[in-house]
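Apart from one protein chain that is not included, each protein chain of the complex appears where it belongs.
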Amino acid sequence: MALHHFQPDHYHVTIGSHPPVLRLHDGDRVVTTTVDAAGMDGHGIAVTARGNPMTGPFFIEDAEPGDTLAVRLDRIRPNRTYGWSGVMIAPNIVDPSYVPALPWPAPDDRQRAEWHVDVAENTASLVHPAVRPLTLPLSPMLGCFGVAPAYGQAISTATSGPYGGNMDYRGFVEGVMVYFPVLVPGALFHLGDGHALQGDGEIVGTGIEISMDVEFTVHLIKGSTINWPRGETTDTIFTVGNARPLDQCVQHATTEMVLWLQQEYGLEPLAAQILLGQCVTYDLGNMFDPAYTMVCKLSRHLL
Amino acid sequence: MALHHFQPDHYHVTIGSHPPVLRLHDGDRVVTTTVDAAGMDGHGIAVTARGNPMTGPFFIEDAEPGDTLAVRLDRIRPNRTYGWSGVMIAPNIVDPSYVPALPWPAPDDRQRAEWHVDVAENTASLVHPAVRPLTLPLSPMLGCFGVAPAYGQAISTATSGPYGGNMDYRGFVEGVMVYFPVLVPGALFHLGDGHALQGDGEIVGTGIEISMDVEFTVHLIKGSTINWPRGETTDTIFTVGNARPLDQCVQHATTEMVLWLQQEYGLEPLAAQILLGQCVTYDLGNMFDPAYTMVCKLSRHLL
Amino acid sequence: MALHHFQPDHYHVTIGSHPPVLRLHDGDRVVTTTVDAAGMDGHGIAVTARGNPMTGPFFIEDAEPGDTLAVRLDRIRPNRTYGWSGVMIAPNIVDPSYVPALPWPAPDDRQRAEWHVDVAENTASLVHPAVRPLTLPLSPMLGCFGVAPAYGQAISTATSGPYGGNMDYRGFVEGVMVYFPVLVPGALFHLGDGHALQGDGEIVGTGIEISMDVEFTVHLIKGSTINWPRGETTDTIFTVGNARPLDQCVQHATTEMVLWLQQEYGLEPLAAQILLGQCVTYDLGNMFDPAYTMVCKLSRHLL
Partner (left out) sequence: MALHHFQPDHYHVTIGSHPPVLRLHDGDRVVTTTVDAAGMDGHGIAVTARGNPMTGPFFIEDAEPGDTLAVRLDRIRPNRTYGWSGVMIAPNIVDPSYVPALPWPAPDDRQRAEWHVDVAENTASLVHPAVRPLTLPLSPMLGCFGVAPAYGQAISTATSGPYGGNMDYRGFVEGVMVYFPVLVPGALFHLGDGHALQGDGEIVGTGIEISMDVEFTVHLIKGSTINWPRGETTDTIFTVGNARPLDQCVQHATTEMVLWLQQEYGLEPLAAQILLGQCVTYDLGNMFDPAYTMVCKLSRHLL
């Protein structure tokens, strides 16, 4: 249960079987940093190319396909004051006939809103010449993280799948325990794409993008196989489906929840389904990325 | 601003341009009842055929296409103790390959869970021989209500559209103000399909189905045109998209929210979209009915 | 097996349980006309309001829910020379980000292409000031036809469902036998929305819209129940799924084809599925209307 301080000096814009930067054991904790989606670090310097650059990957000793990797997000804290976000709702989020009425930018428009992020005050304040002031409470999260996909694949950090990836779900905040299926030896955990705050659906294509100080702890669950990412907070358990269209996300997440309730909580199929029928909730992670994300949630107190 | 007591003696399983049961003026309040989805009234008697039978329609004087009808749901209260729900997640909600593993009922199985609903205690208690006890807090809502659709259509209460209908959204509870586009003279408001409680998505095909005592107040907003149902609670405003797949529901609801923010709250397009980008939330109404429902929500305090 | 000449004097823009215009017996043939989608007749006169006005409905004696109505399209022939079509691909047919680049019309633009339809020459010739000449062979078809839907519904002729409706499939040409599930007593057959020609998908929102001389023969198949429209040509059998998204259309049409092969052609499930796996073809009916249409086809010589 070692504590590692890791300062990245290179990043990846795919999640894949890249050479590991560090080897971790079950129970180890890592203190590290992530750059923002555009590759800018905590000093506002572009240290790598844009596109959700990932810190890592971290190799977890003894992790083998068929196991589960648990990652506790111990700390996710913006490490600079400059955040930025999109300003126009993505055209796939509105009625097709409304698309021309969106506020399309002029060709030379930078098309970014800038935000002043104050961790001490826990606020993000909009800085935009054309828009009245707006101050929002922070809710720092990771947009993109996960383990290397199967078959030696290396998949763009634009998208997501059973291995996690760019899920852009505002629920991945400090304190959450996230579970991933181990798909390659060592699991190879990647992380990045911090958001100081994000709405449901990531409908402007970004949260408030920012670099982060991150701490996480890994746990290896040998011989336990899951199909899609799962998570736990103090109050809820949840499962994550990444696909298109949203309907399919719901199918993946709901199936995973049913399996979880039956296999680990010992509910009979009927009991699980009657319970979910009246008590389940769903969150819309993102409807912007190549794969969308829906989350299936259940309150712990019902279990 | 009259108060009407209306006891239905017939019901409709379509929402359409049926003969009105009562003529209301702007500000009138109605005290009435609804039968459950199977046509059973507060005495547990099947008084009409199954399929979300509607009380109404109510004709609102002076309502013309292009106007908006506001309906305040003043009271939605179960008027009997017997509720029932589905027991199996619908096959379109899980992975296609998982469908055979669902707990399909034997041919002679009634396939219903029964619930004891106690309004004084505010609880619904599961009564099922094969499943351990479960008691849940009530959250009474209307599953299906709305105004007559355009072009003289009469559309099954199984589905929904711009006119409302079987939206099966757990947010339609007491105290909510709901807005509908007026599509025919008199608007012709219908209501029914009460649920003592329902999860997101109505994934077992029902909430806890029950007959209700309902009170509502109508307001007519002349010359104000909306495209999709809207709603207001104490804390939020929301818009409703009814379609398939869920992606299209999001498109309808988001477009309607953008229009609302710009037209009634006076936000510039950029301001509206930056705000929604970081603050919007979505609820999954239903993913069971022929048209699914997604709801786009924004906290009032941001406006 | 009577021959009826029927000249409509009113039309419907919903398909529903309207008063029948004529009562037919099994084997009867009808010679009639249809107006175009905009309500213009063979003389180019607007005789009714726009929106796919239907001729009919025709009541078929003895038809009861659970039966099948077969309609042979004996003759579909444009009865004037003026046809018109849309000029812009609908925004839901292209990438959302490409929508602003579509040739959106100026506010005062009529937004129609006009065509000279010559039945003797079997040609449609484009008449458009801004576009070079184009002459295409005719393939006259009905875009919208079907039987009254269940539950007393009356559904806009903009859309379609198990009862048929606005399927806008270019395969509904002269000589085709079409089967519909009978959903109300008398079946109540409606027809209209003729196209001199149409591409797959009806991607500009129209075919070449035109009024028609139509002849059809009805047959009643007692006690035979189908779920979705079916059709037969000299060479193929086909089934029709109407829904959104296209995936769901394929699901409906394929399921109906599997049932057909097993129930009427006596194929074992494995035989039916192996055969379809290597030999099935699909046509895209429309991707413009509220419900899309996909058609599942199999060559007769394989049966």
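For clarity, chains are labelled A, B and C in written order, and residue numbers in each chain start from 1.
Keep this in mind: a contact is a pair of C-beta atoms (placed from the backbone, for glycine too) under 8 Å apart; a residue touches a chain by one contact, two chains touch by 3 or more.
Values in this document were obtained by computation on a predicted structure and should not be read as measured data.
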TODO: List the shown chains that the missing chain touches in the full complex.
DONE: A, B, C
Task: Among C:31, C:47, C:89 or C:119, residue touching the chain not depicted - done: C:89
TODO: Would you mind spotting which of C:22, C:38, C:119 or C:136 touches the chain that isn't drawn?
DONE: C:136
Open item on the list: Residue by residue, what part of chain A touches the chain that was omitted?
Closed with: 13-14, 16, 51, 149-156, 243-245, 248
- [ ] Considering the whole complex rather than only what is displayed, give the residues of chain B touching the chain that is not shown.
- [x] 90-92, 96-97, 99-100, 104, 245
Task: Missing-chain contacts mapped onto chain C - done: 85-89, 92-96, 98, 102-103, 113, 124, 126, 128, 130-132, 134, 136, 197-204, 206-208, 244-247, 250-252, 254-255, 258, 268-271, 273-284, 287, 292, 294, 302
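Going forward, only the chains that are shown with their structure count from here on.
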Open item on the list: Per the definition of touch at the top, where is the C-beta contact count highest among chain pairs?
Closed with: A-B
- [ ] State, to the nearest whole Å, the distance from the C-alpha centre of chain B to the C-alpha centre of chain C.
- [x] 33
Task: Intercentroid distance (Cα basis), chain C paired with chain A, Å - done: 47
Task: chain B, residues touching no fewer than two other chains - done: 244-245
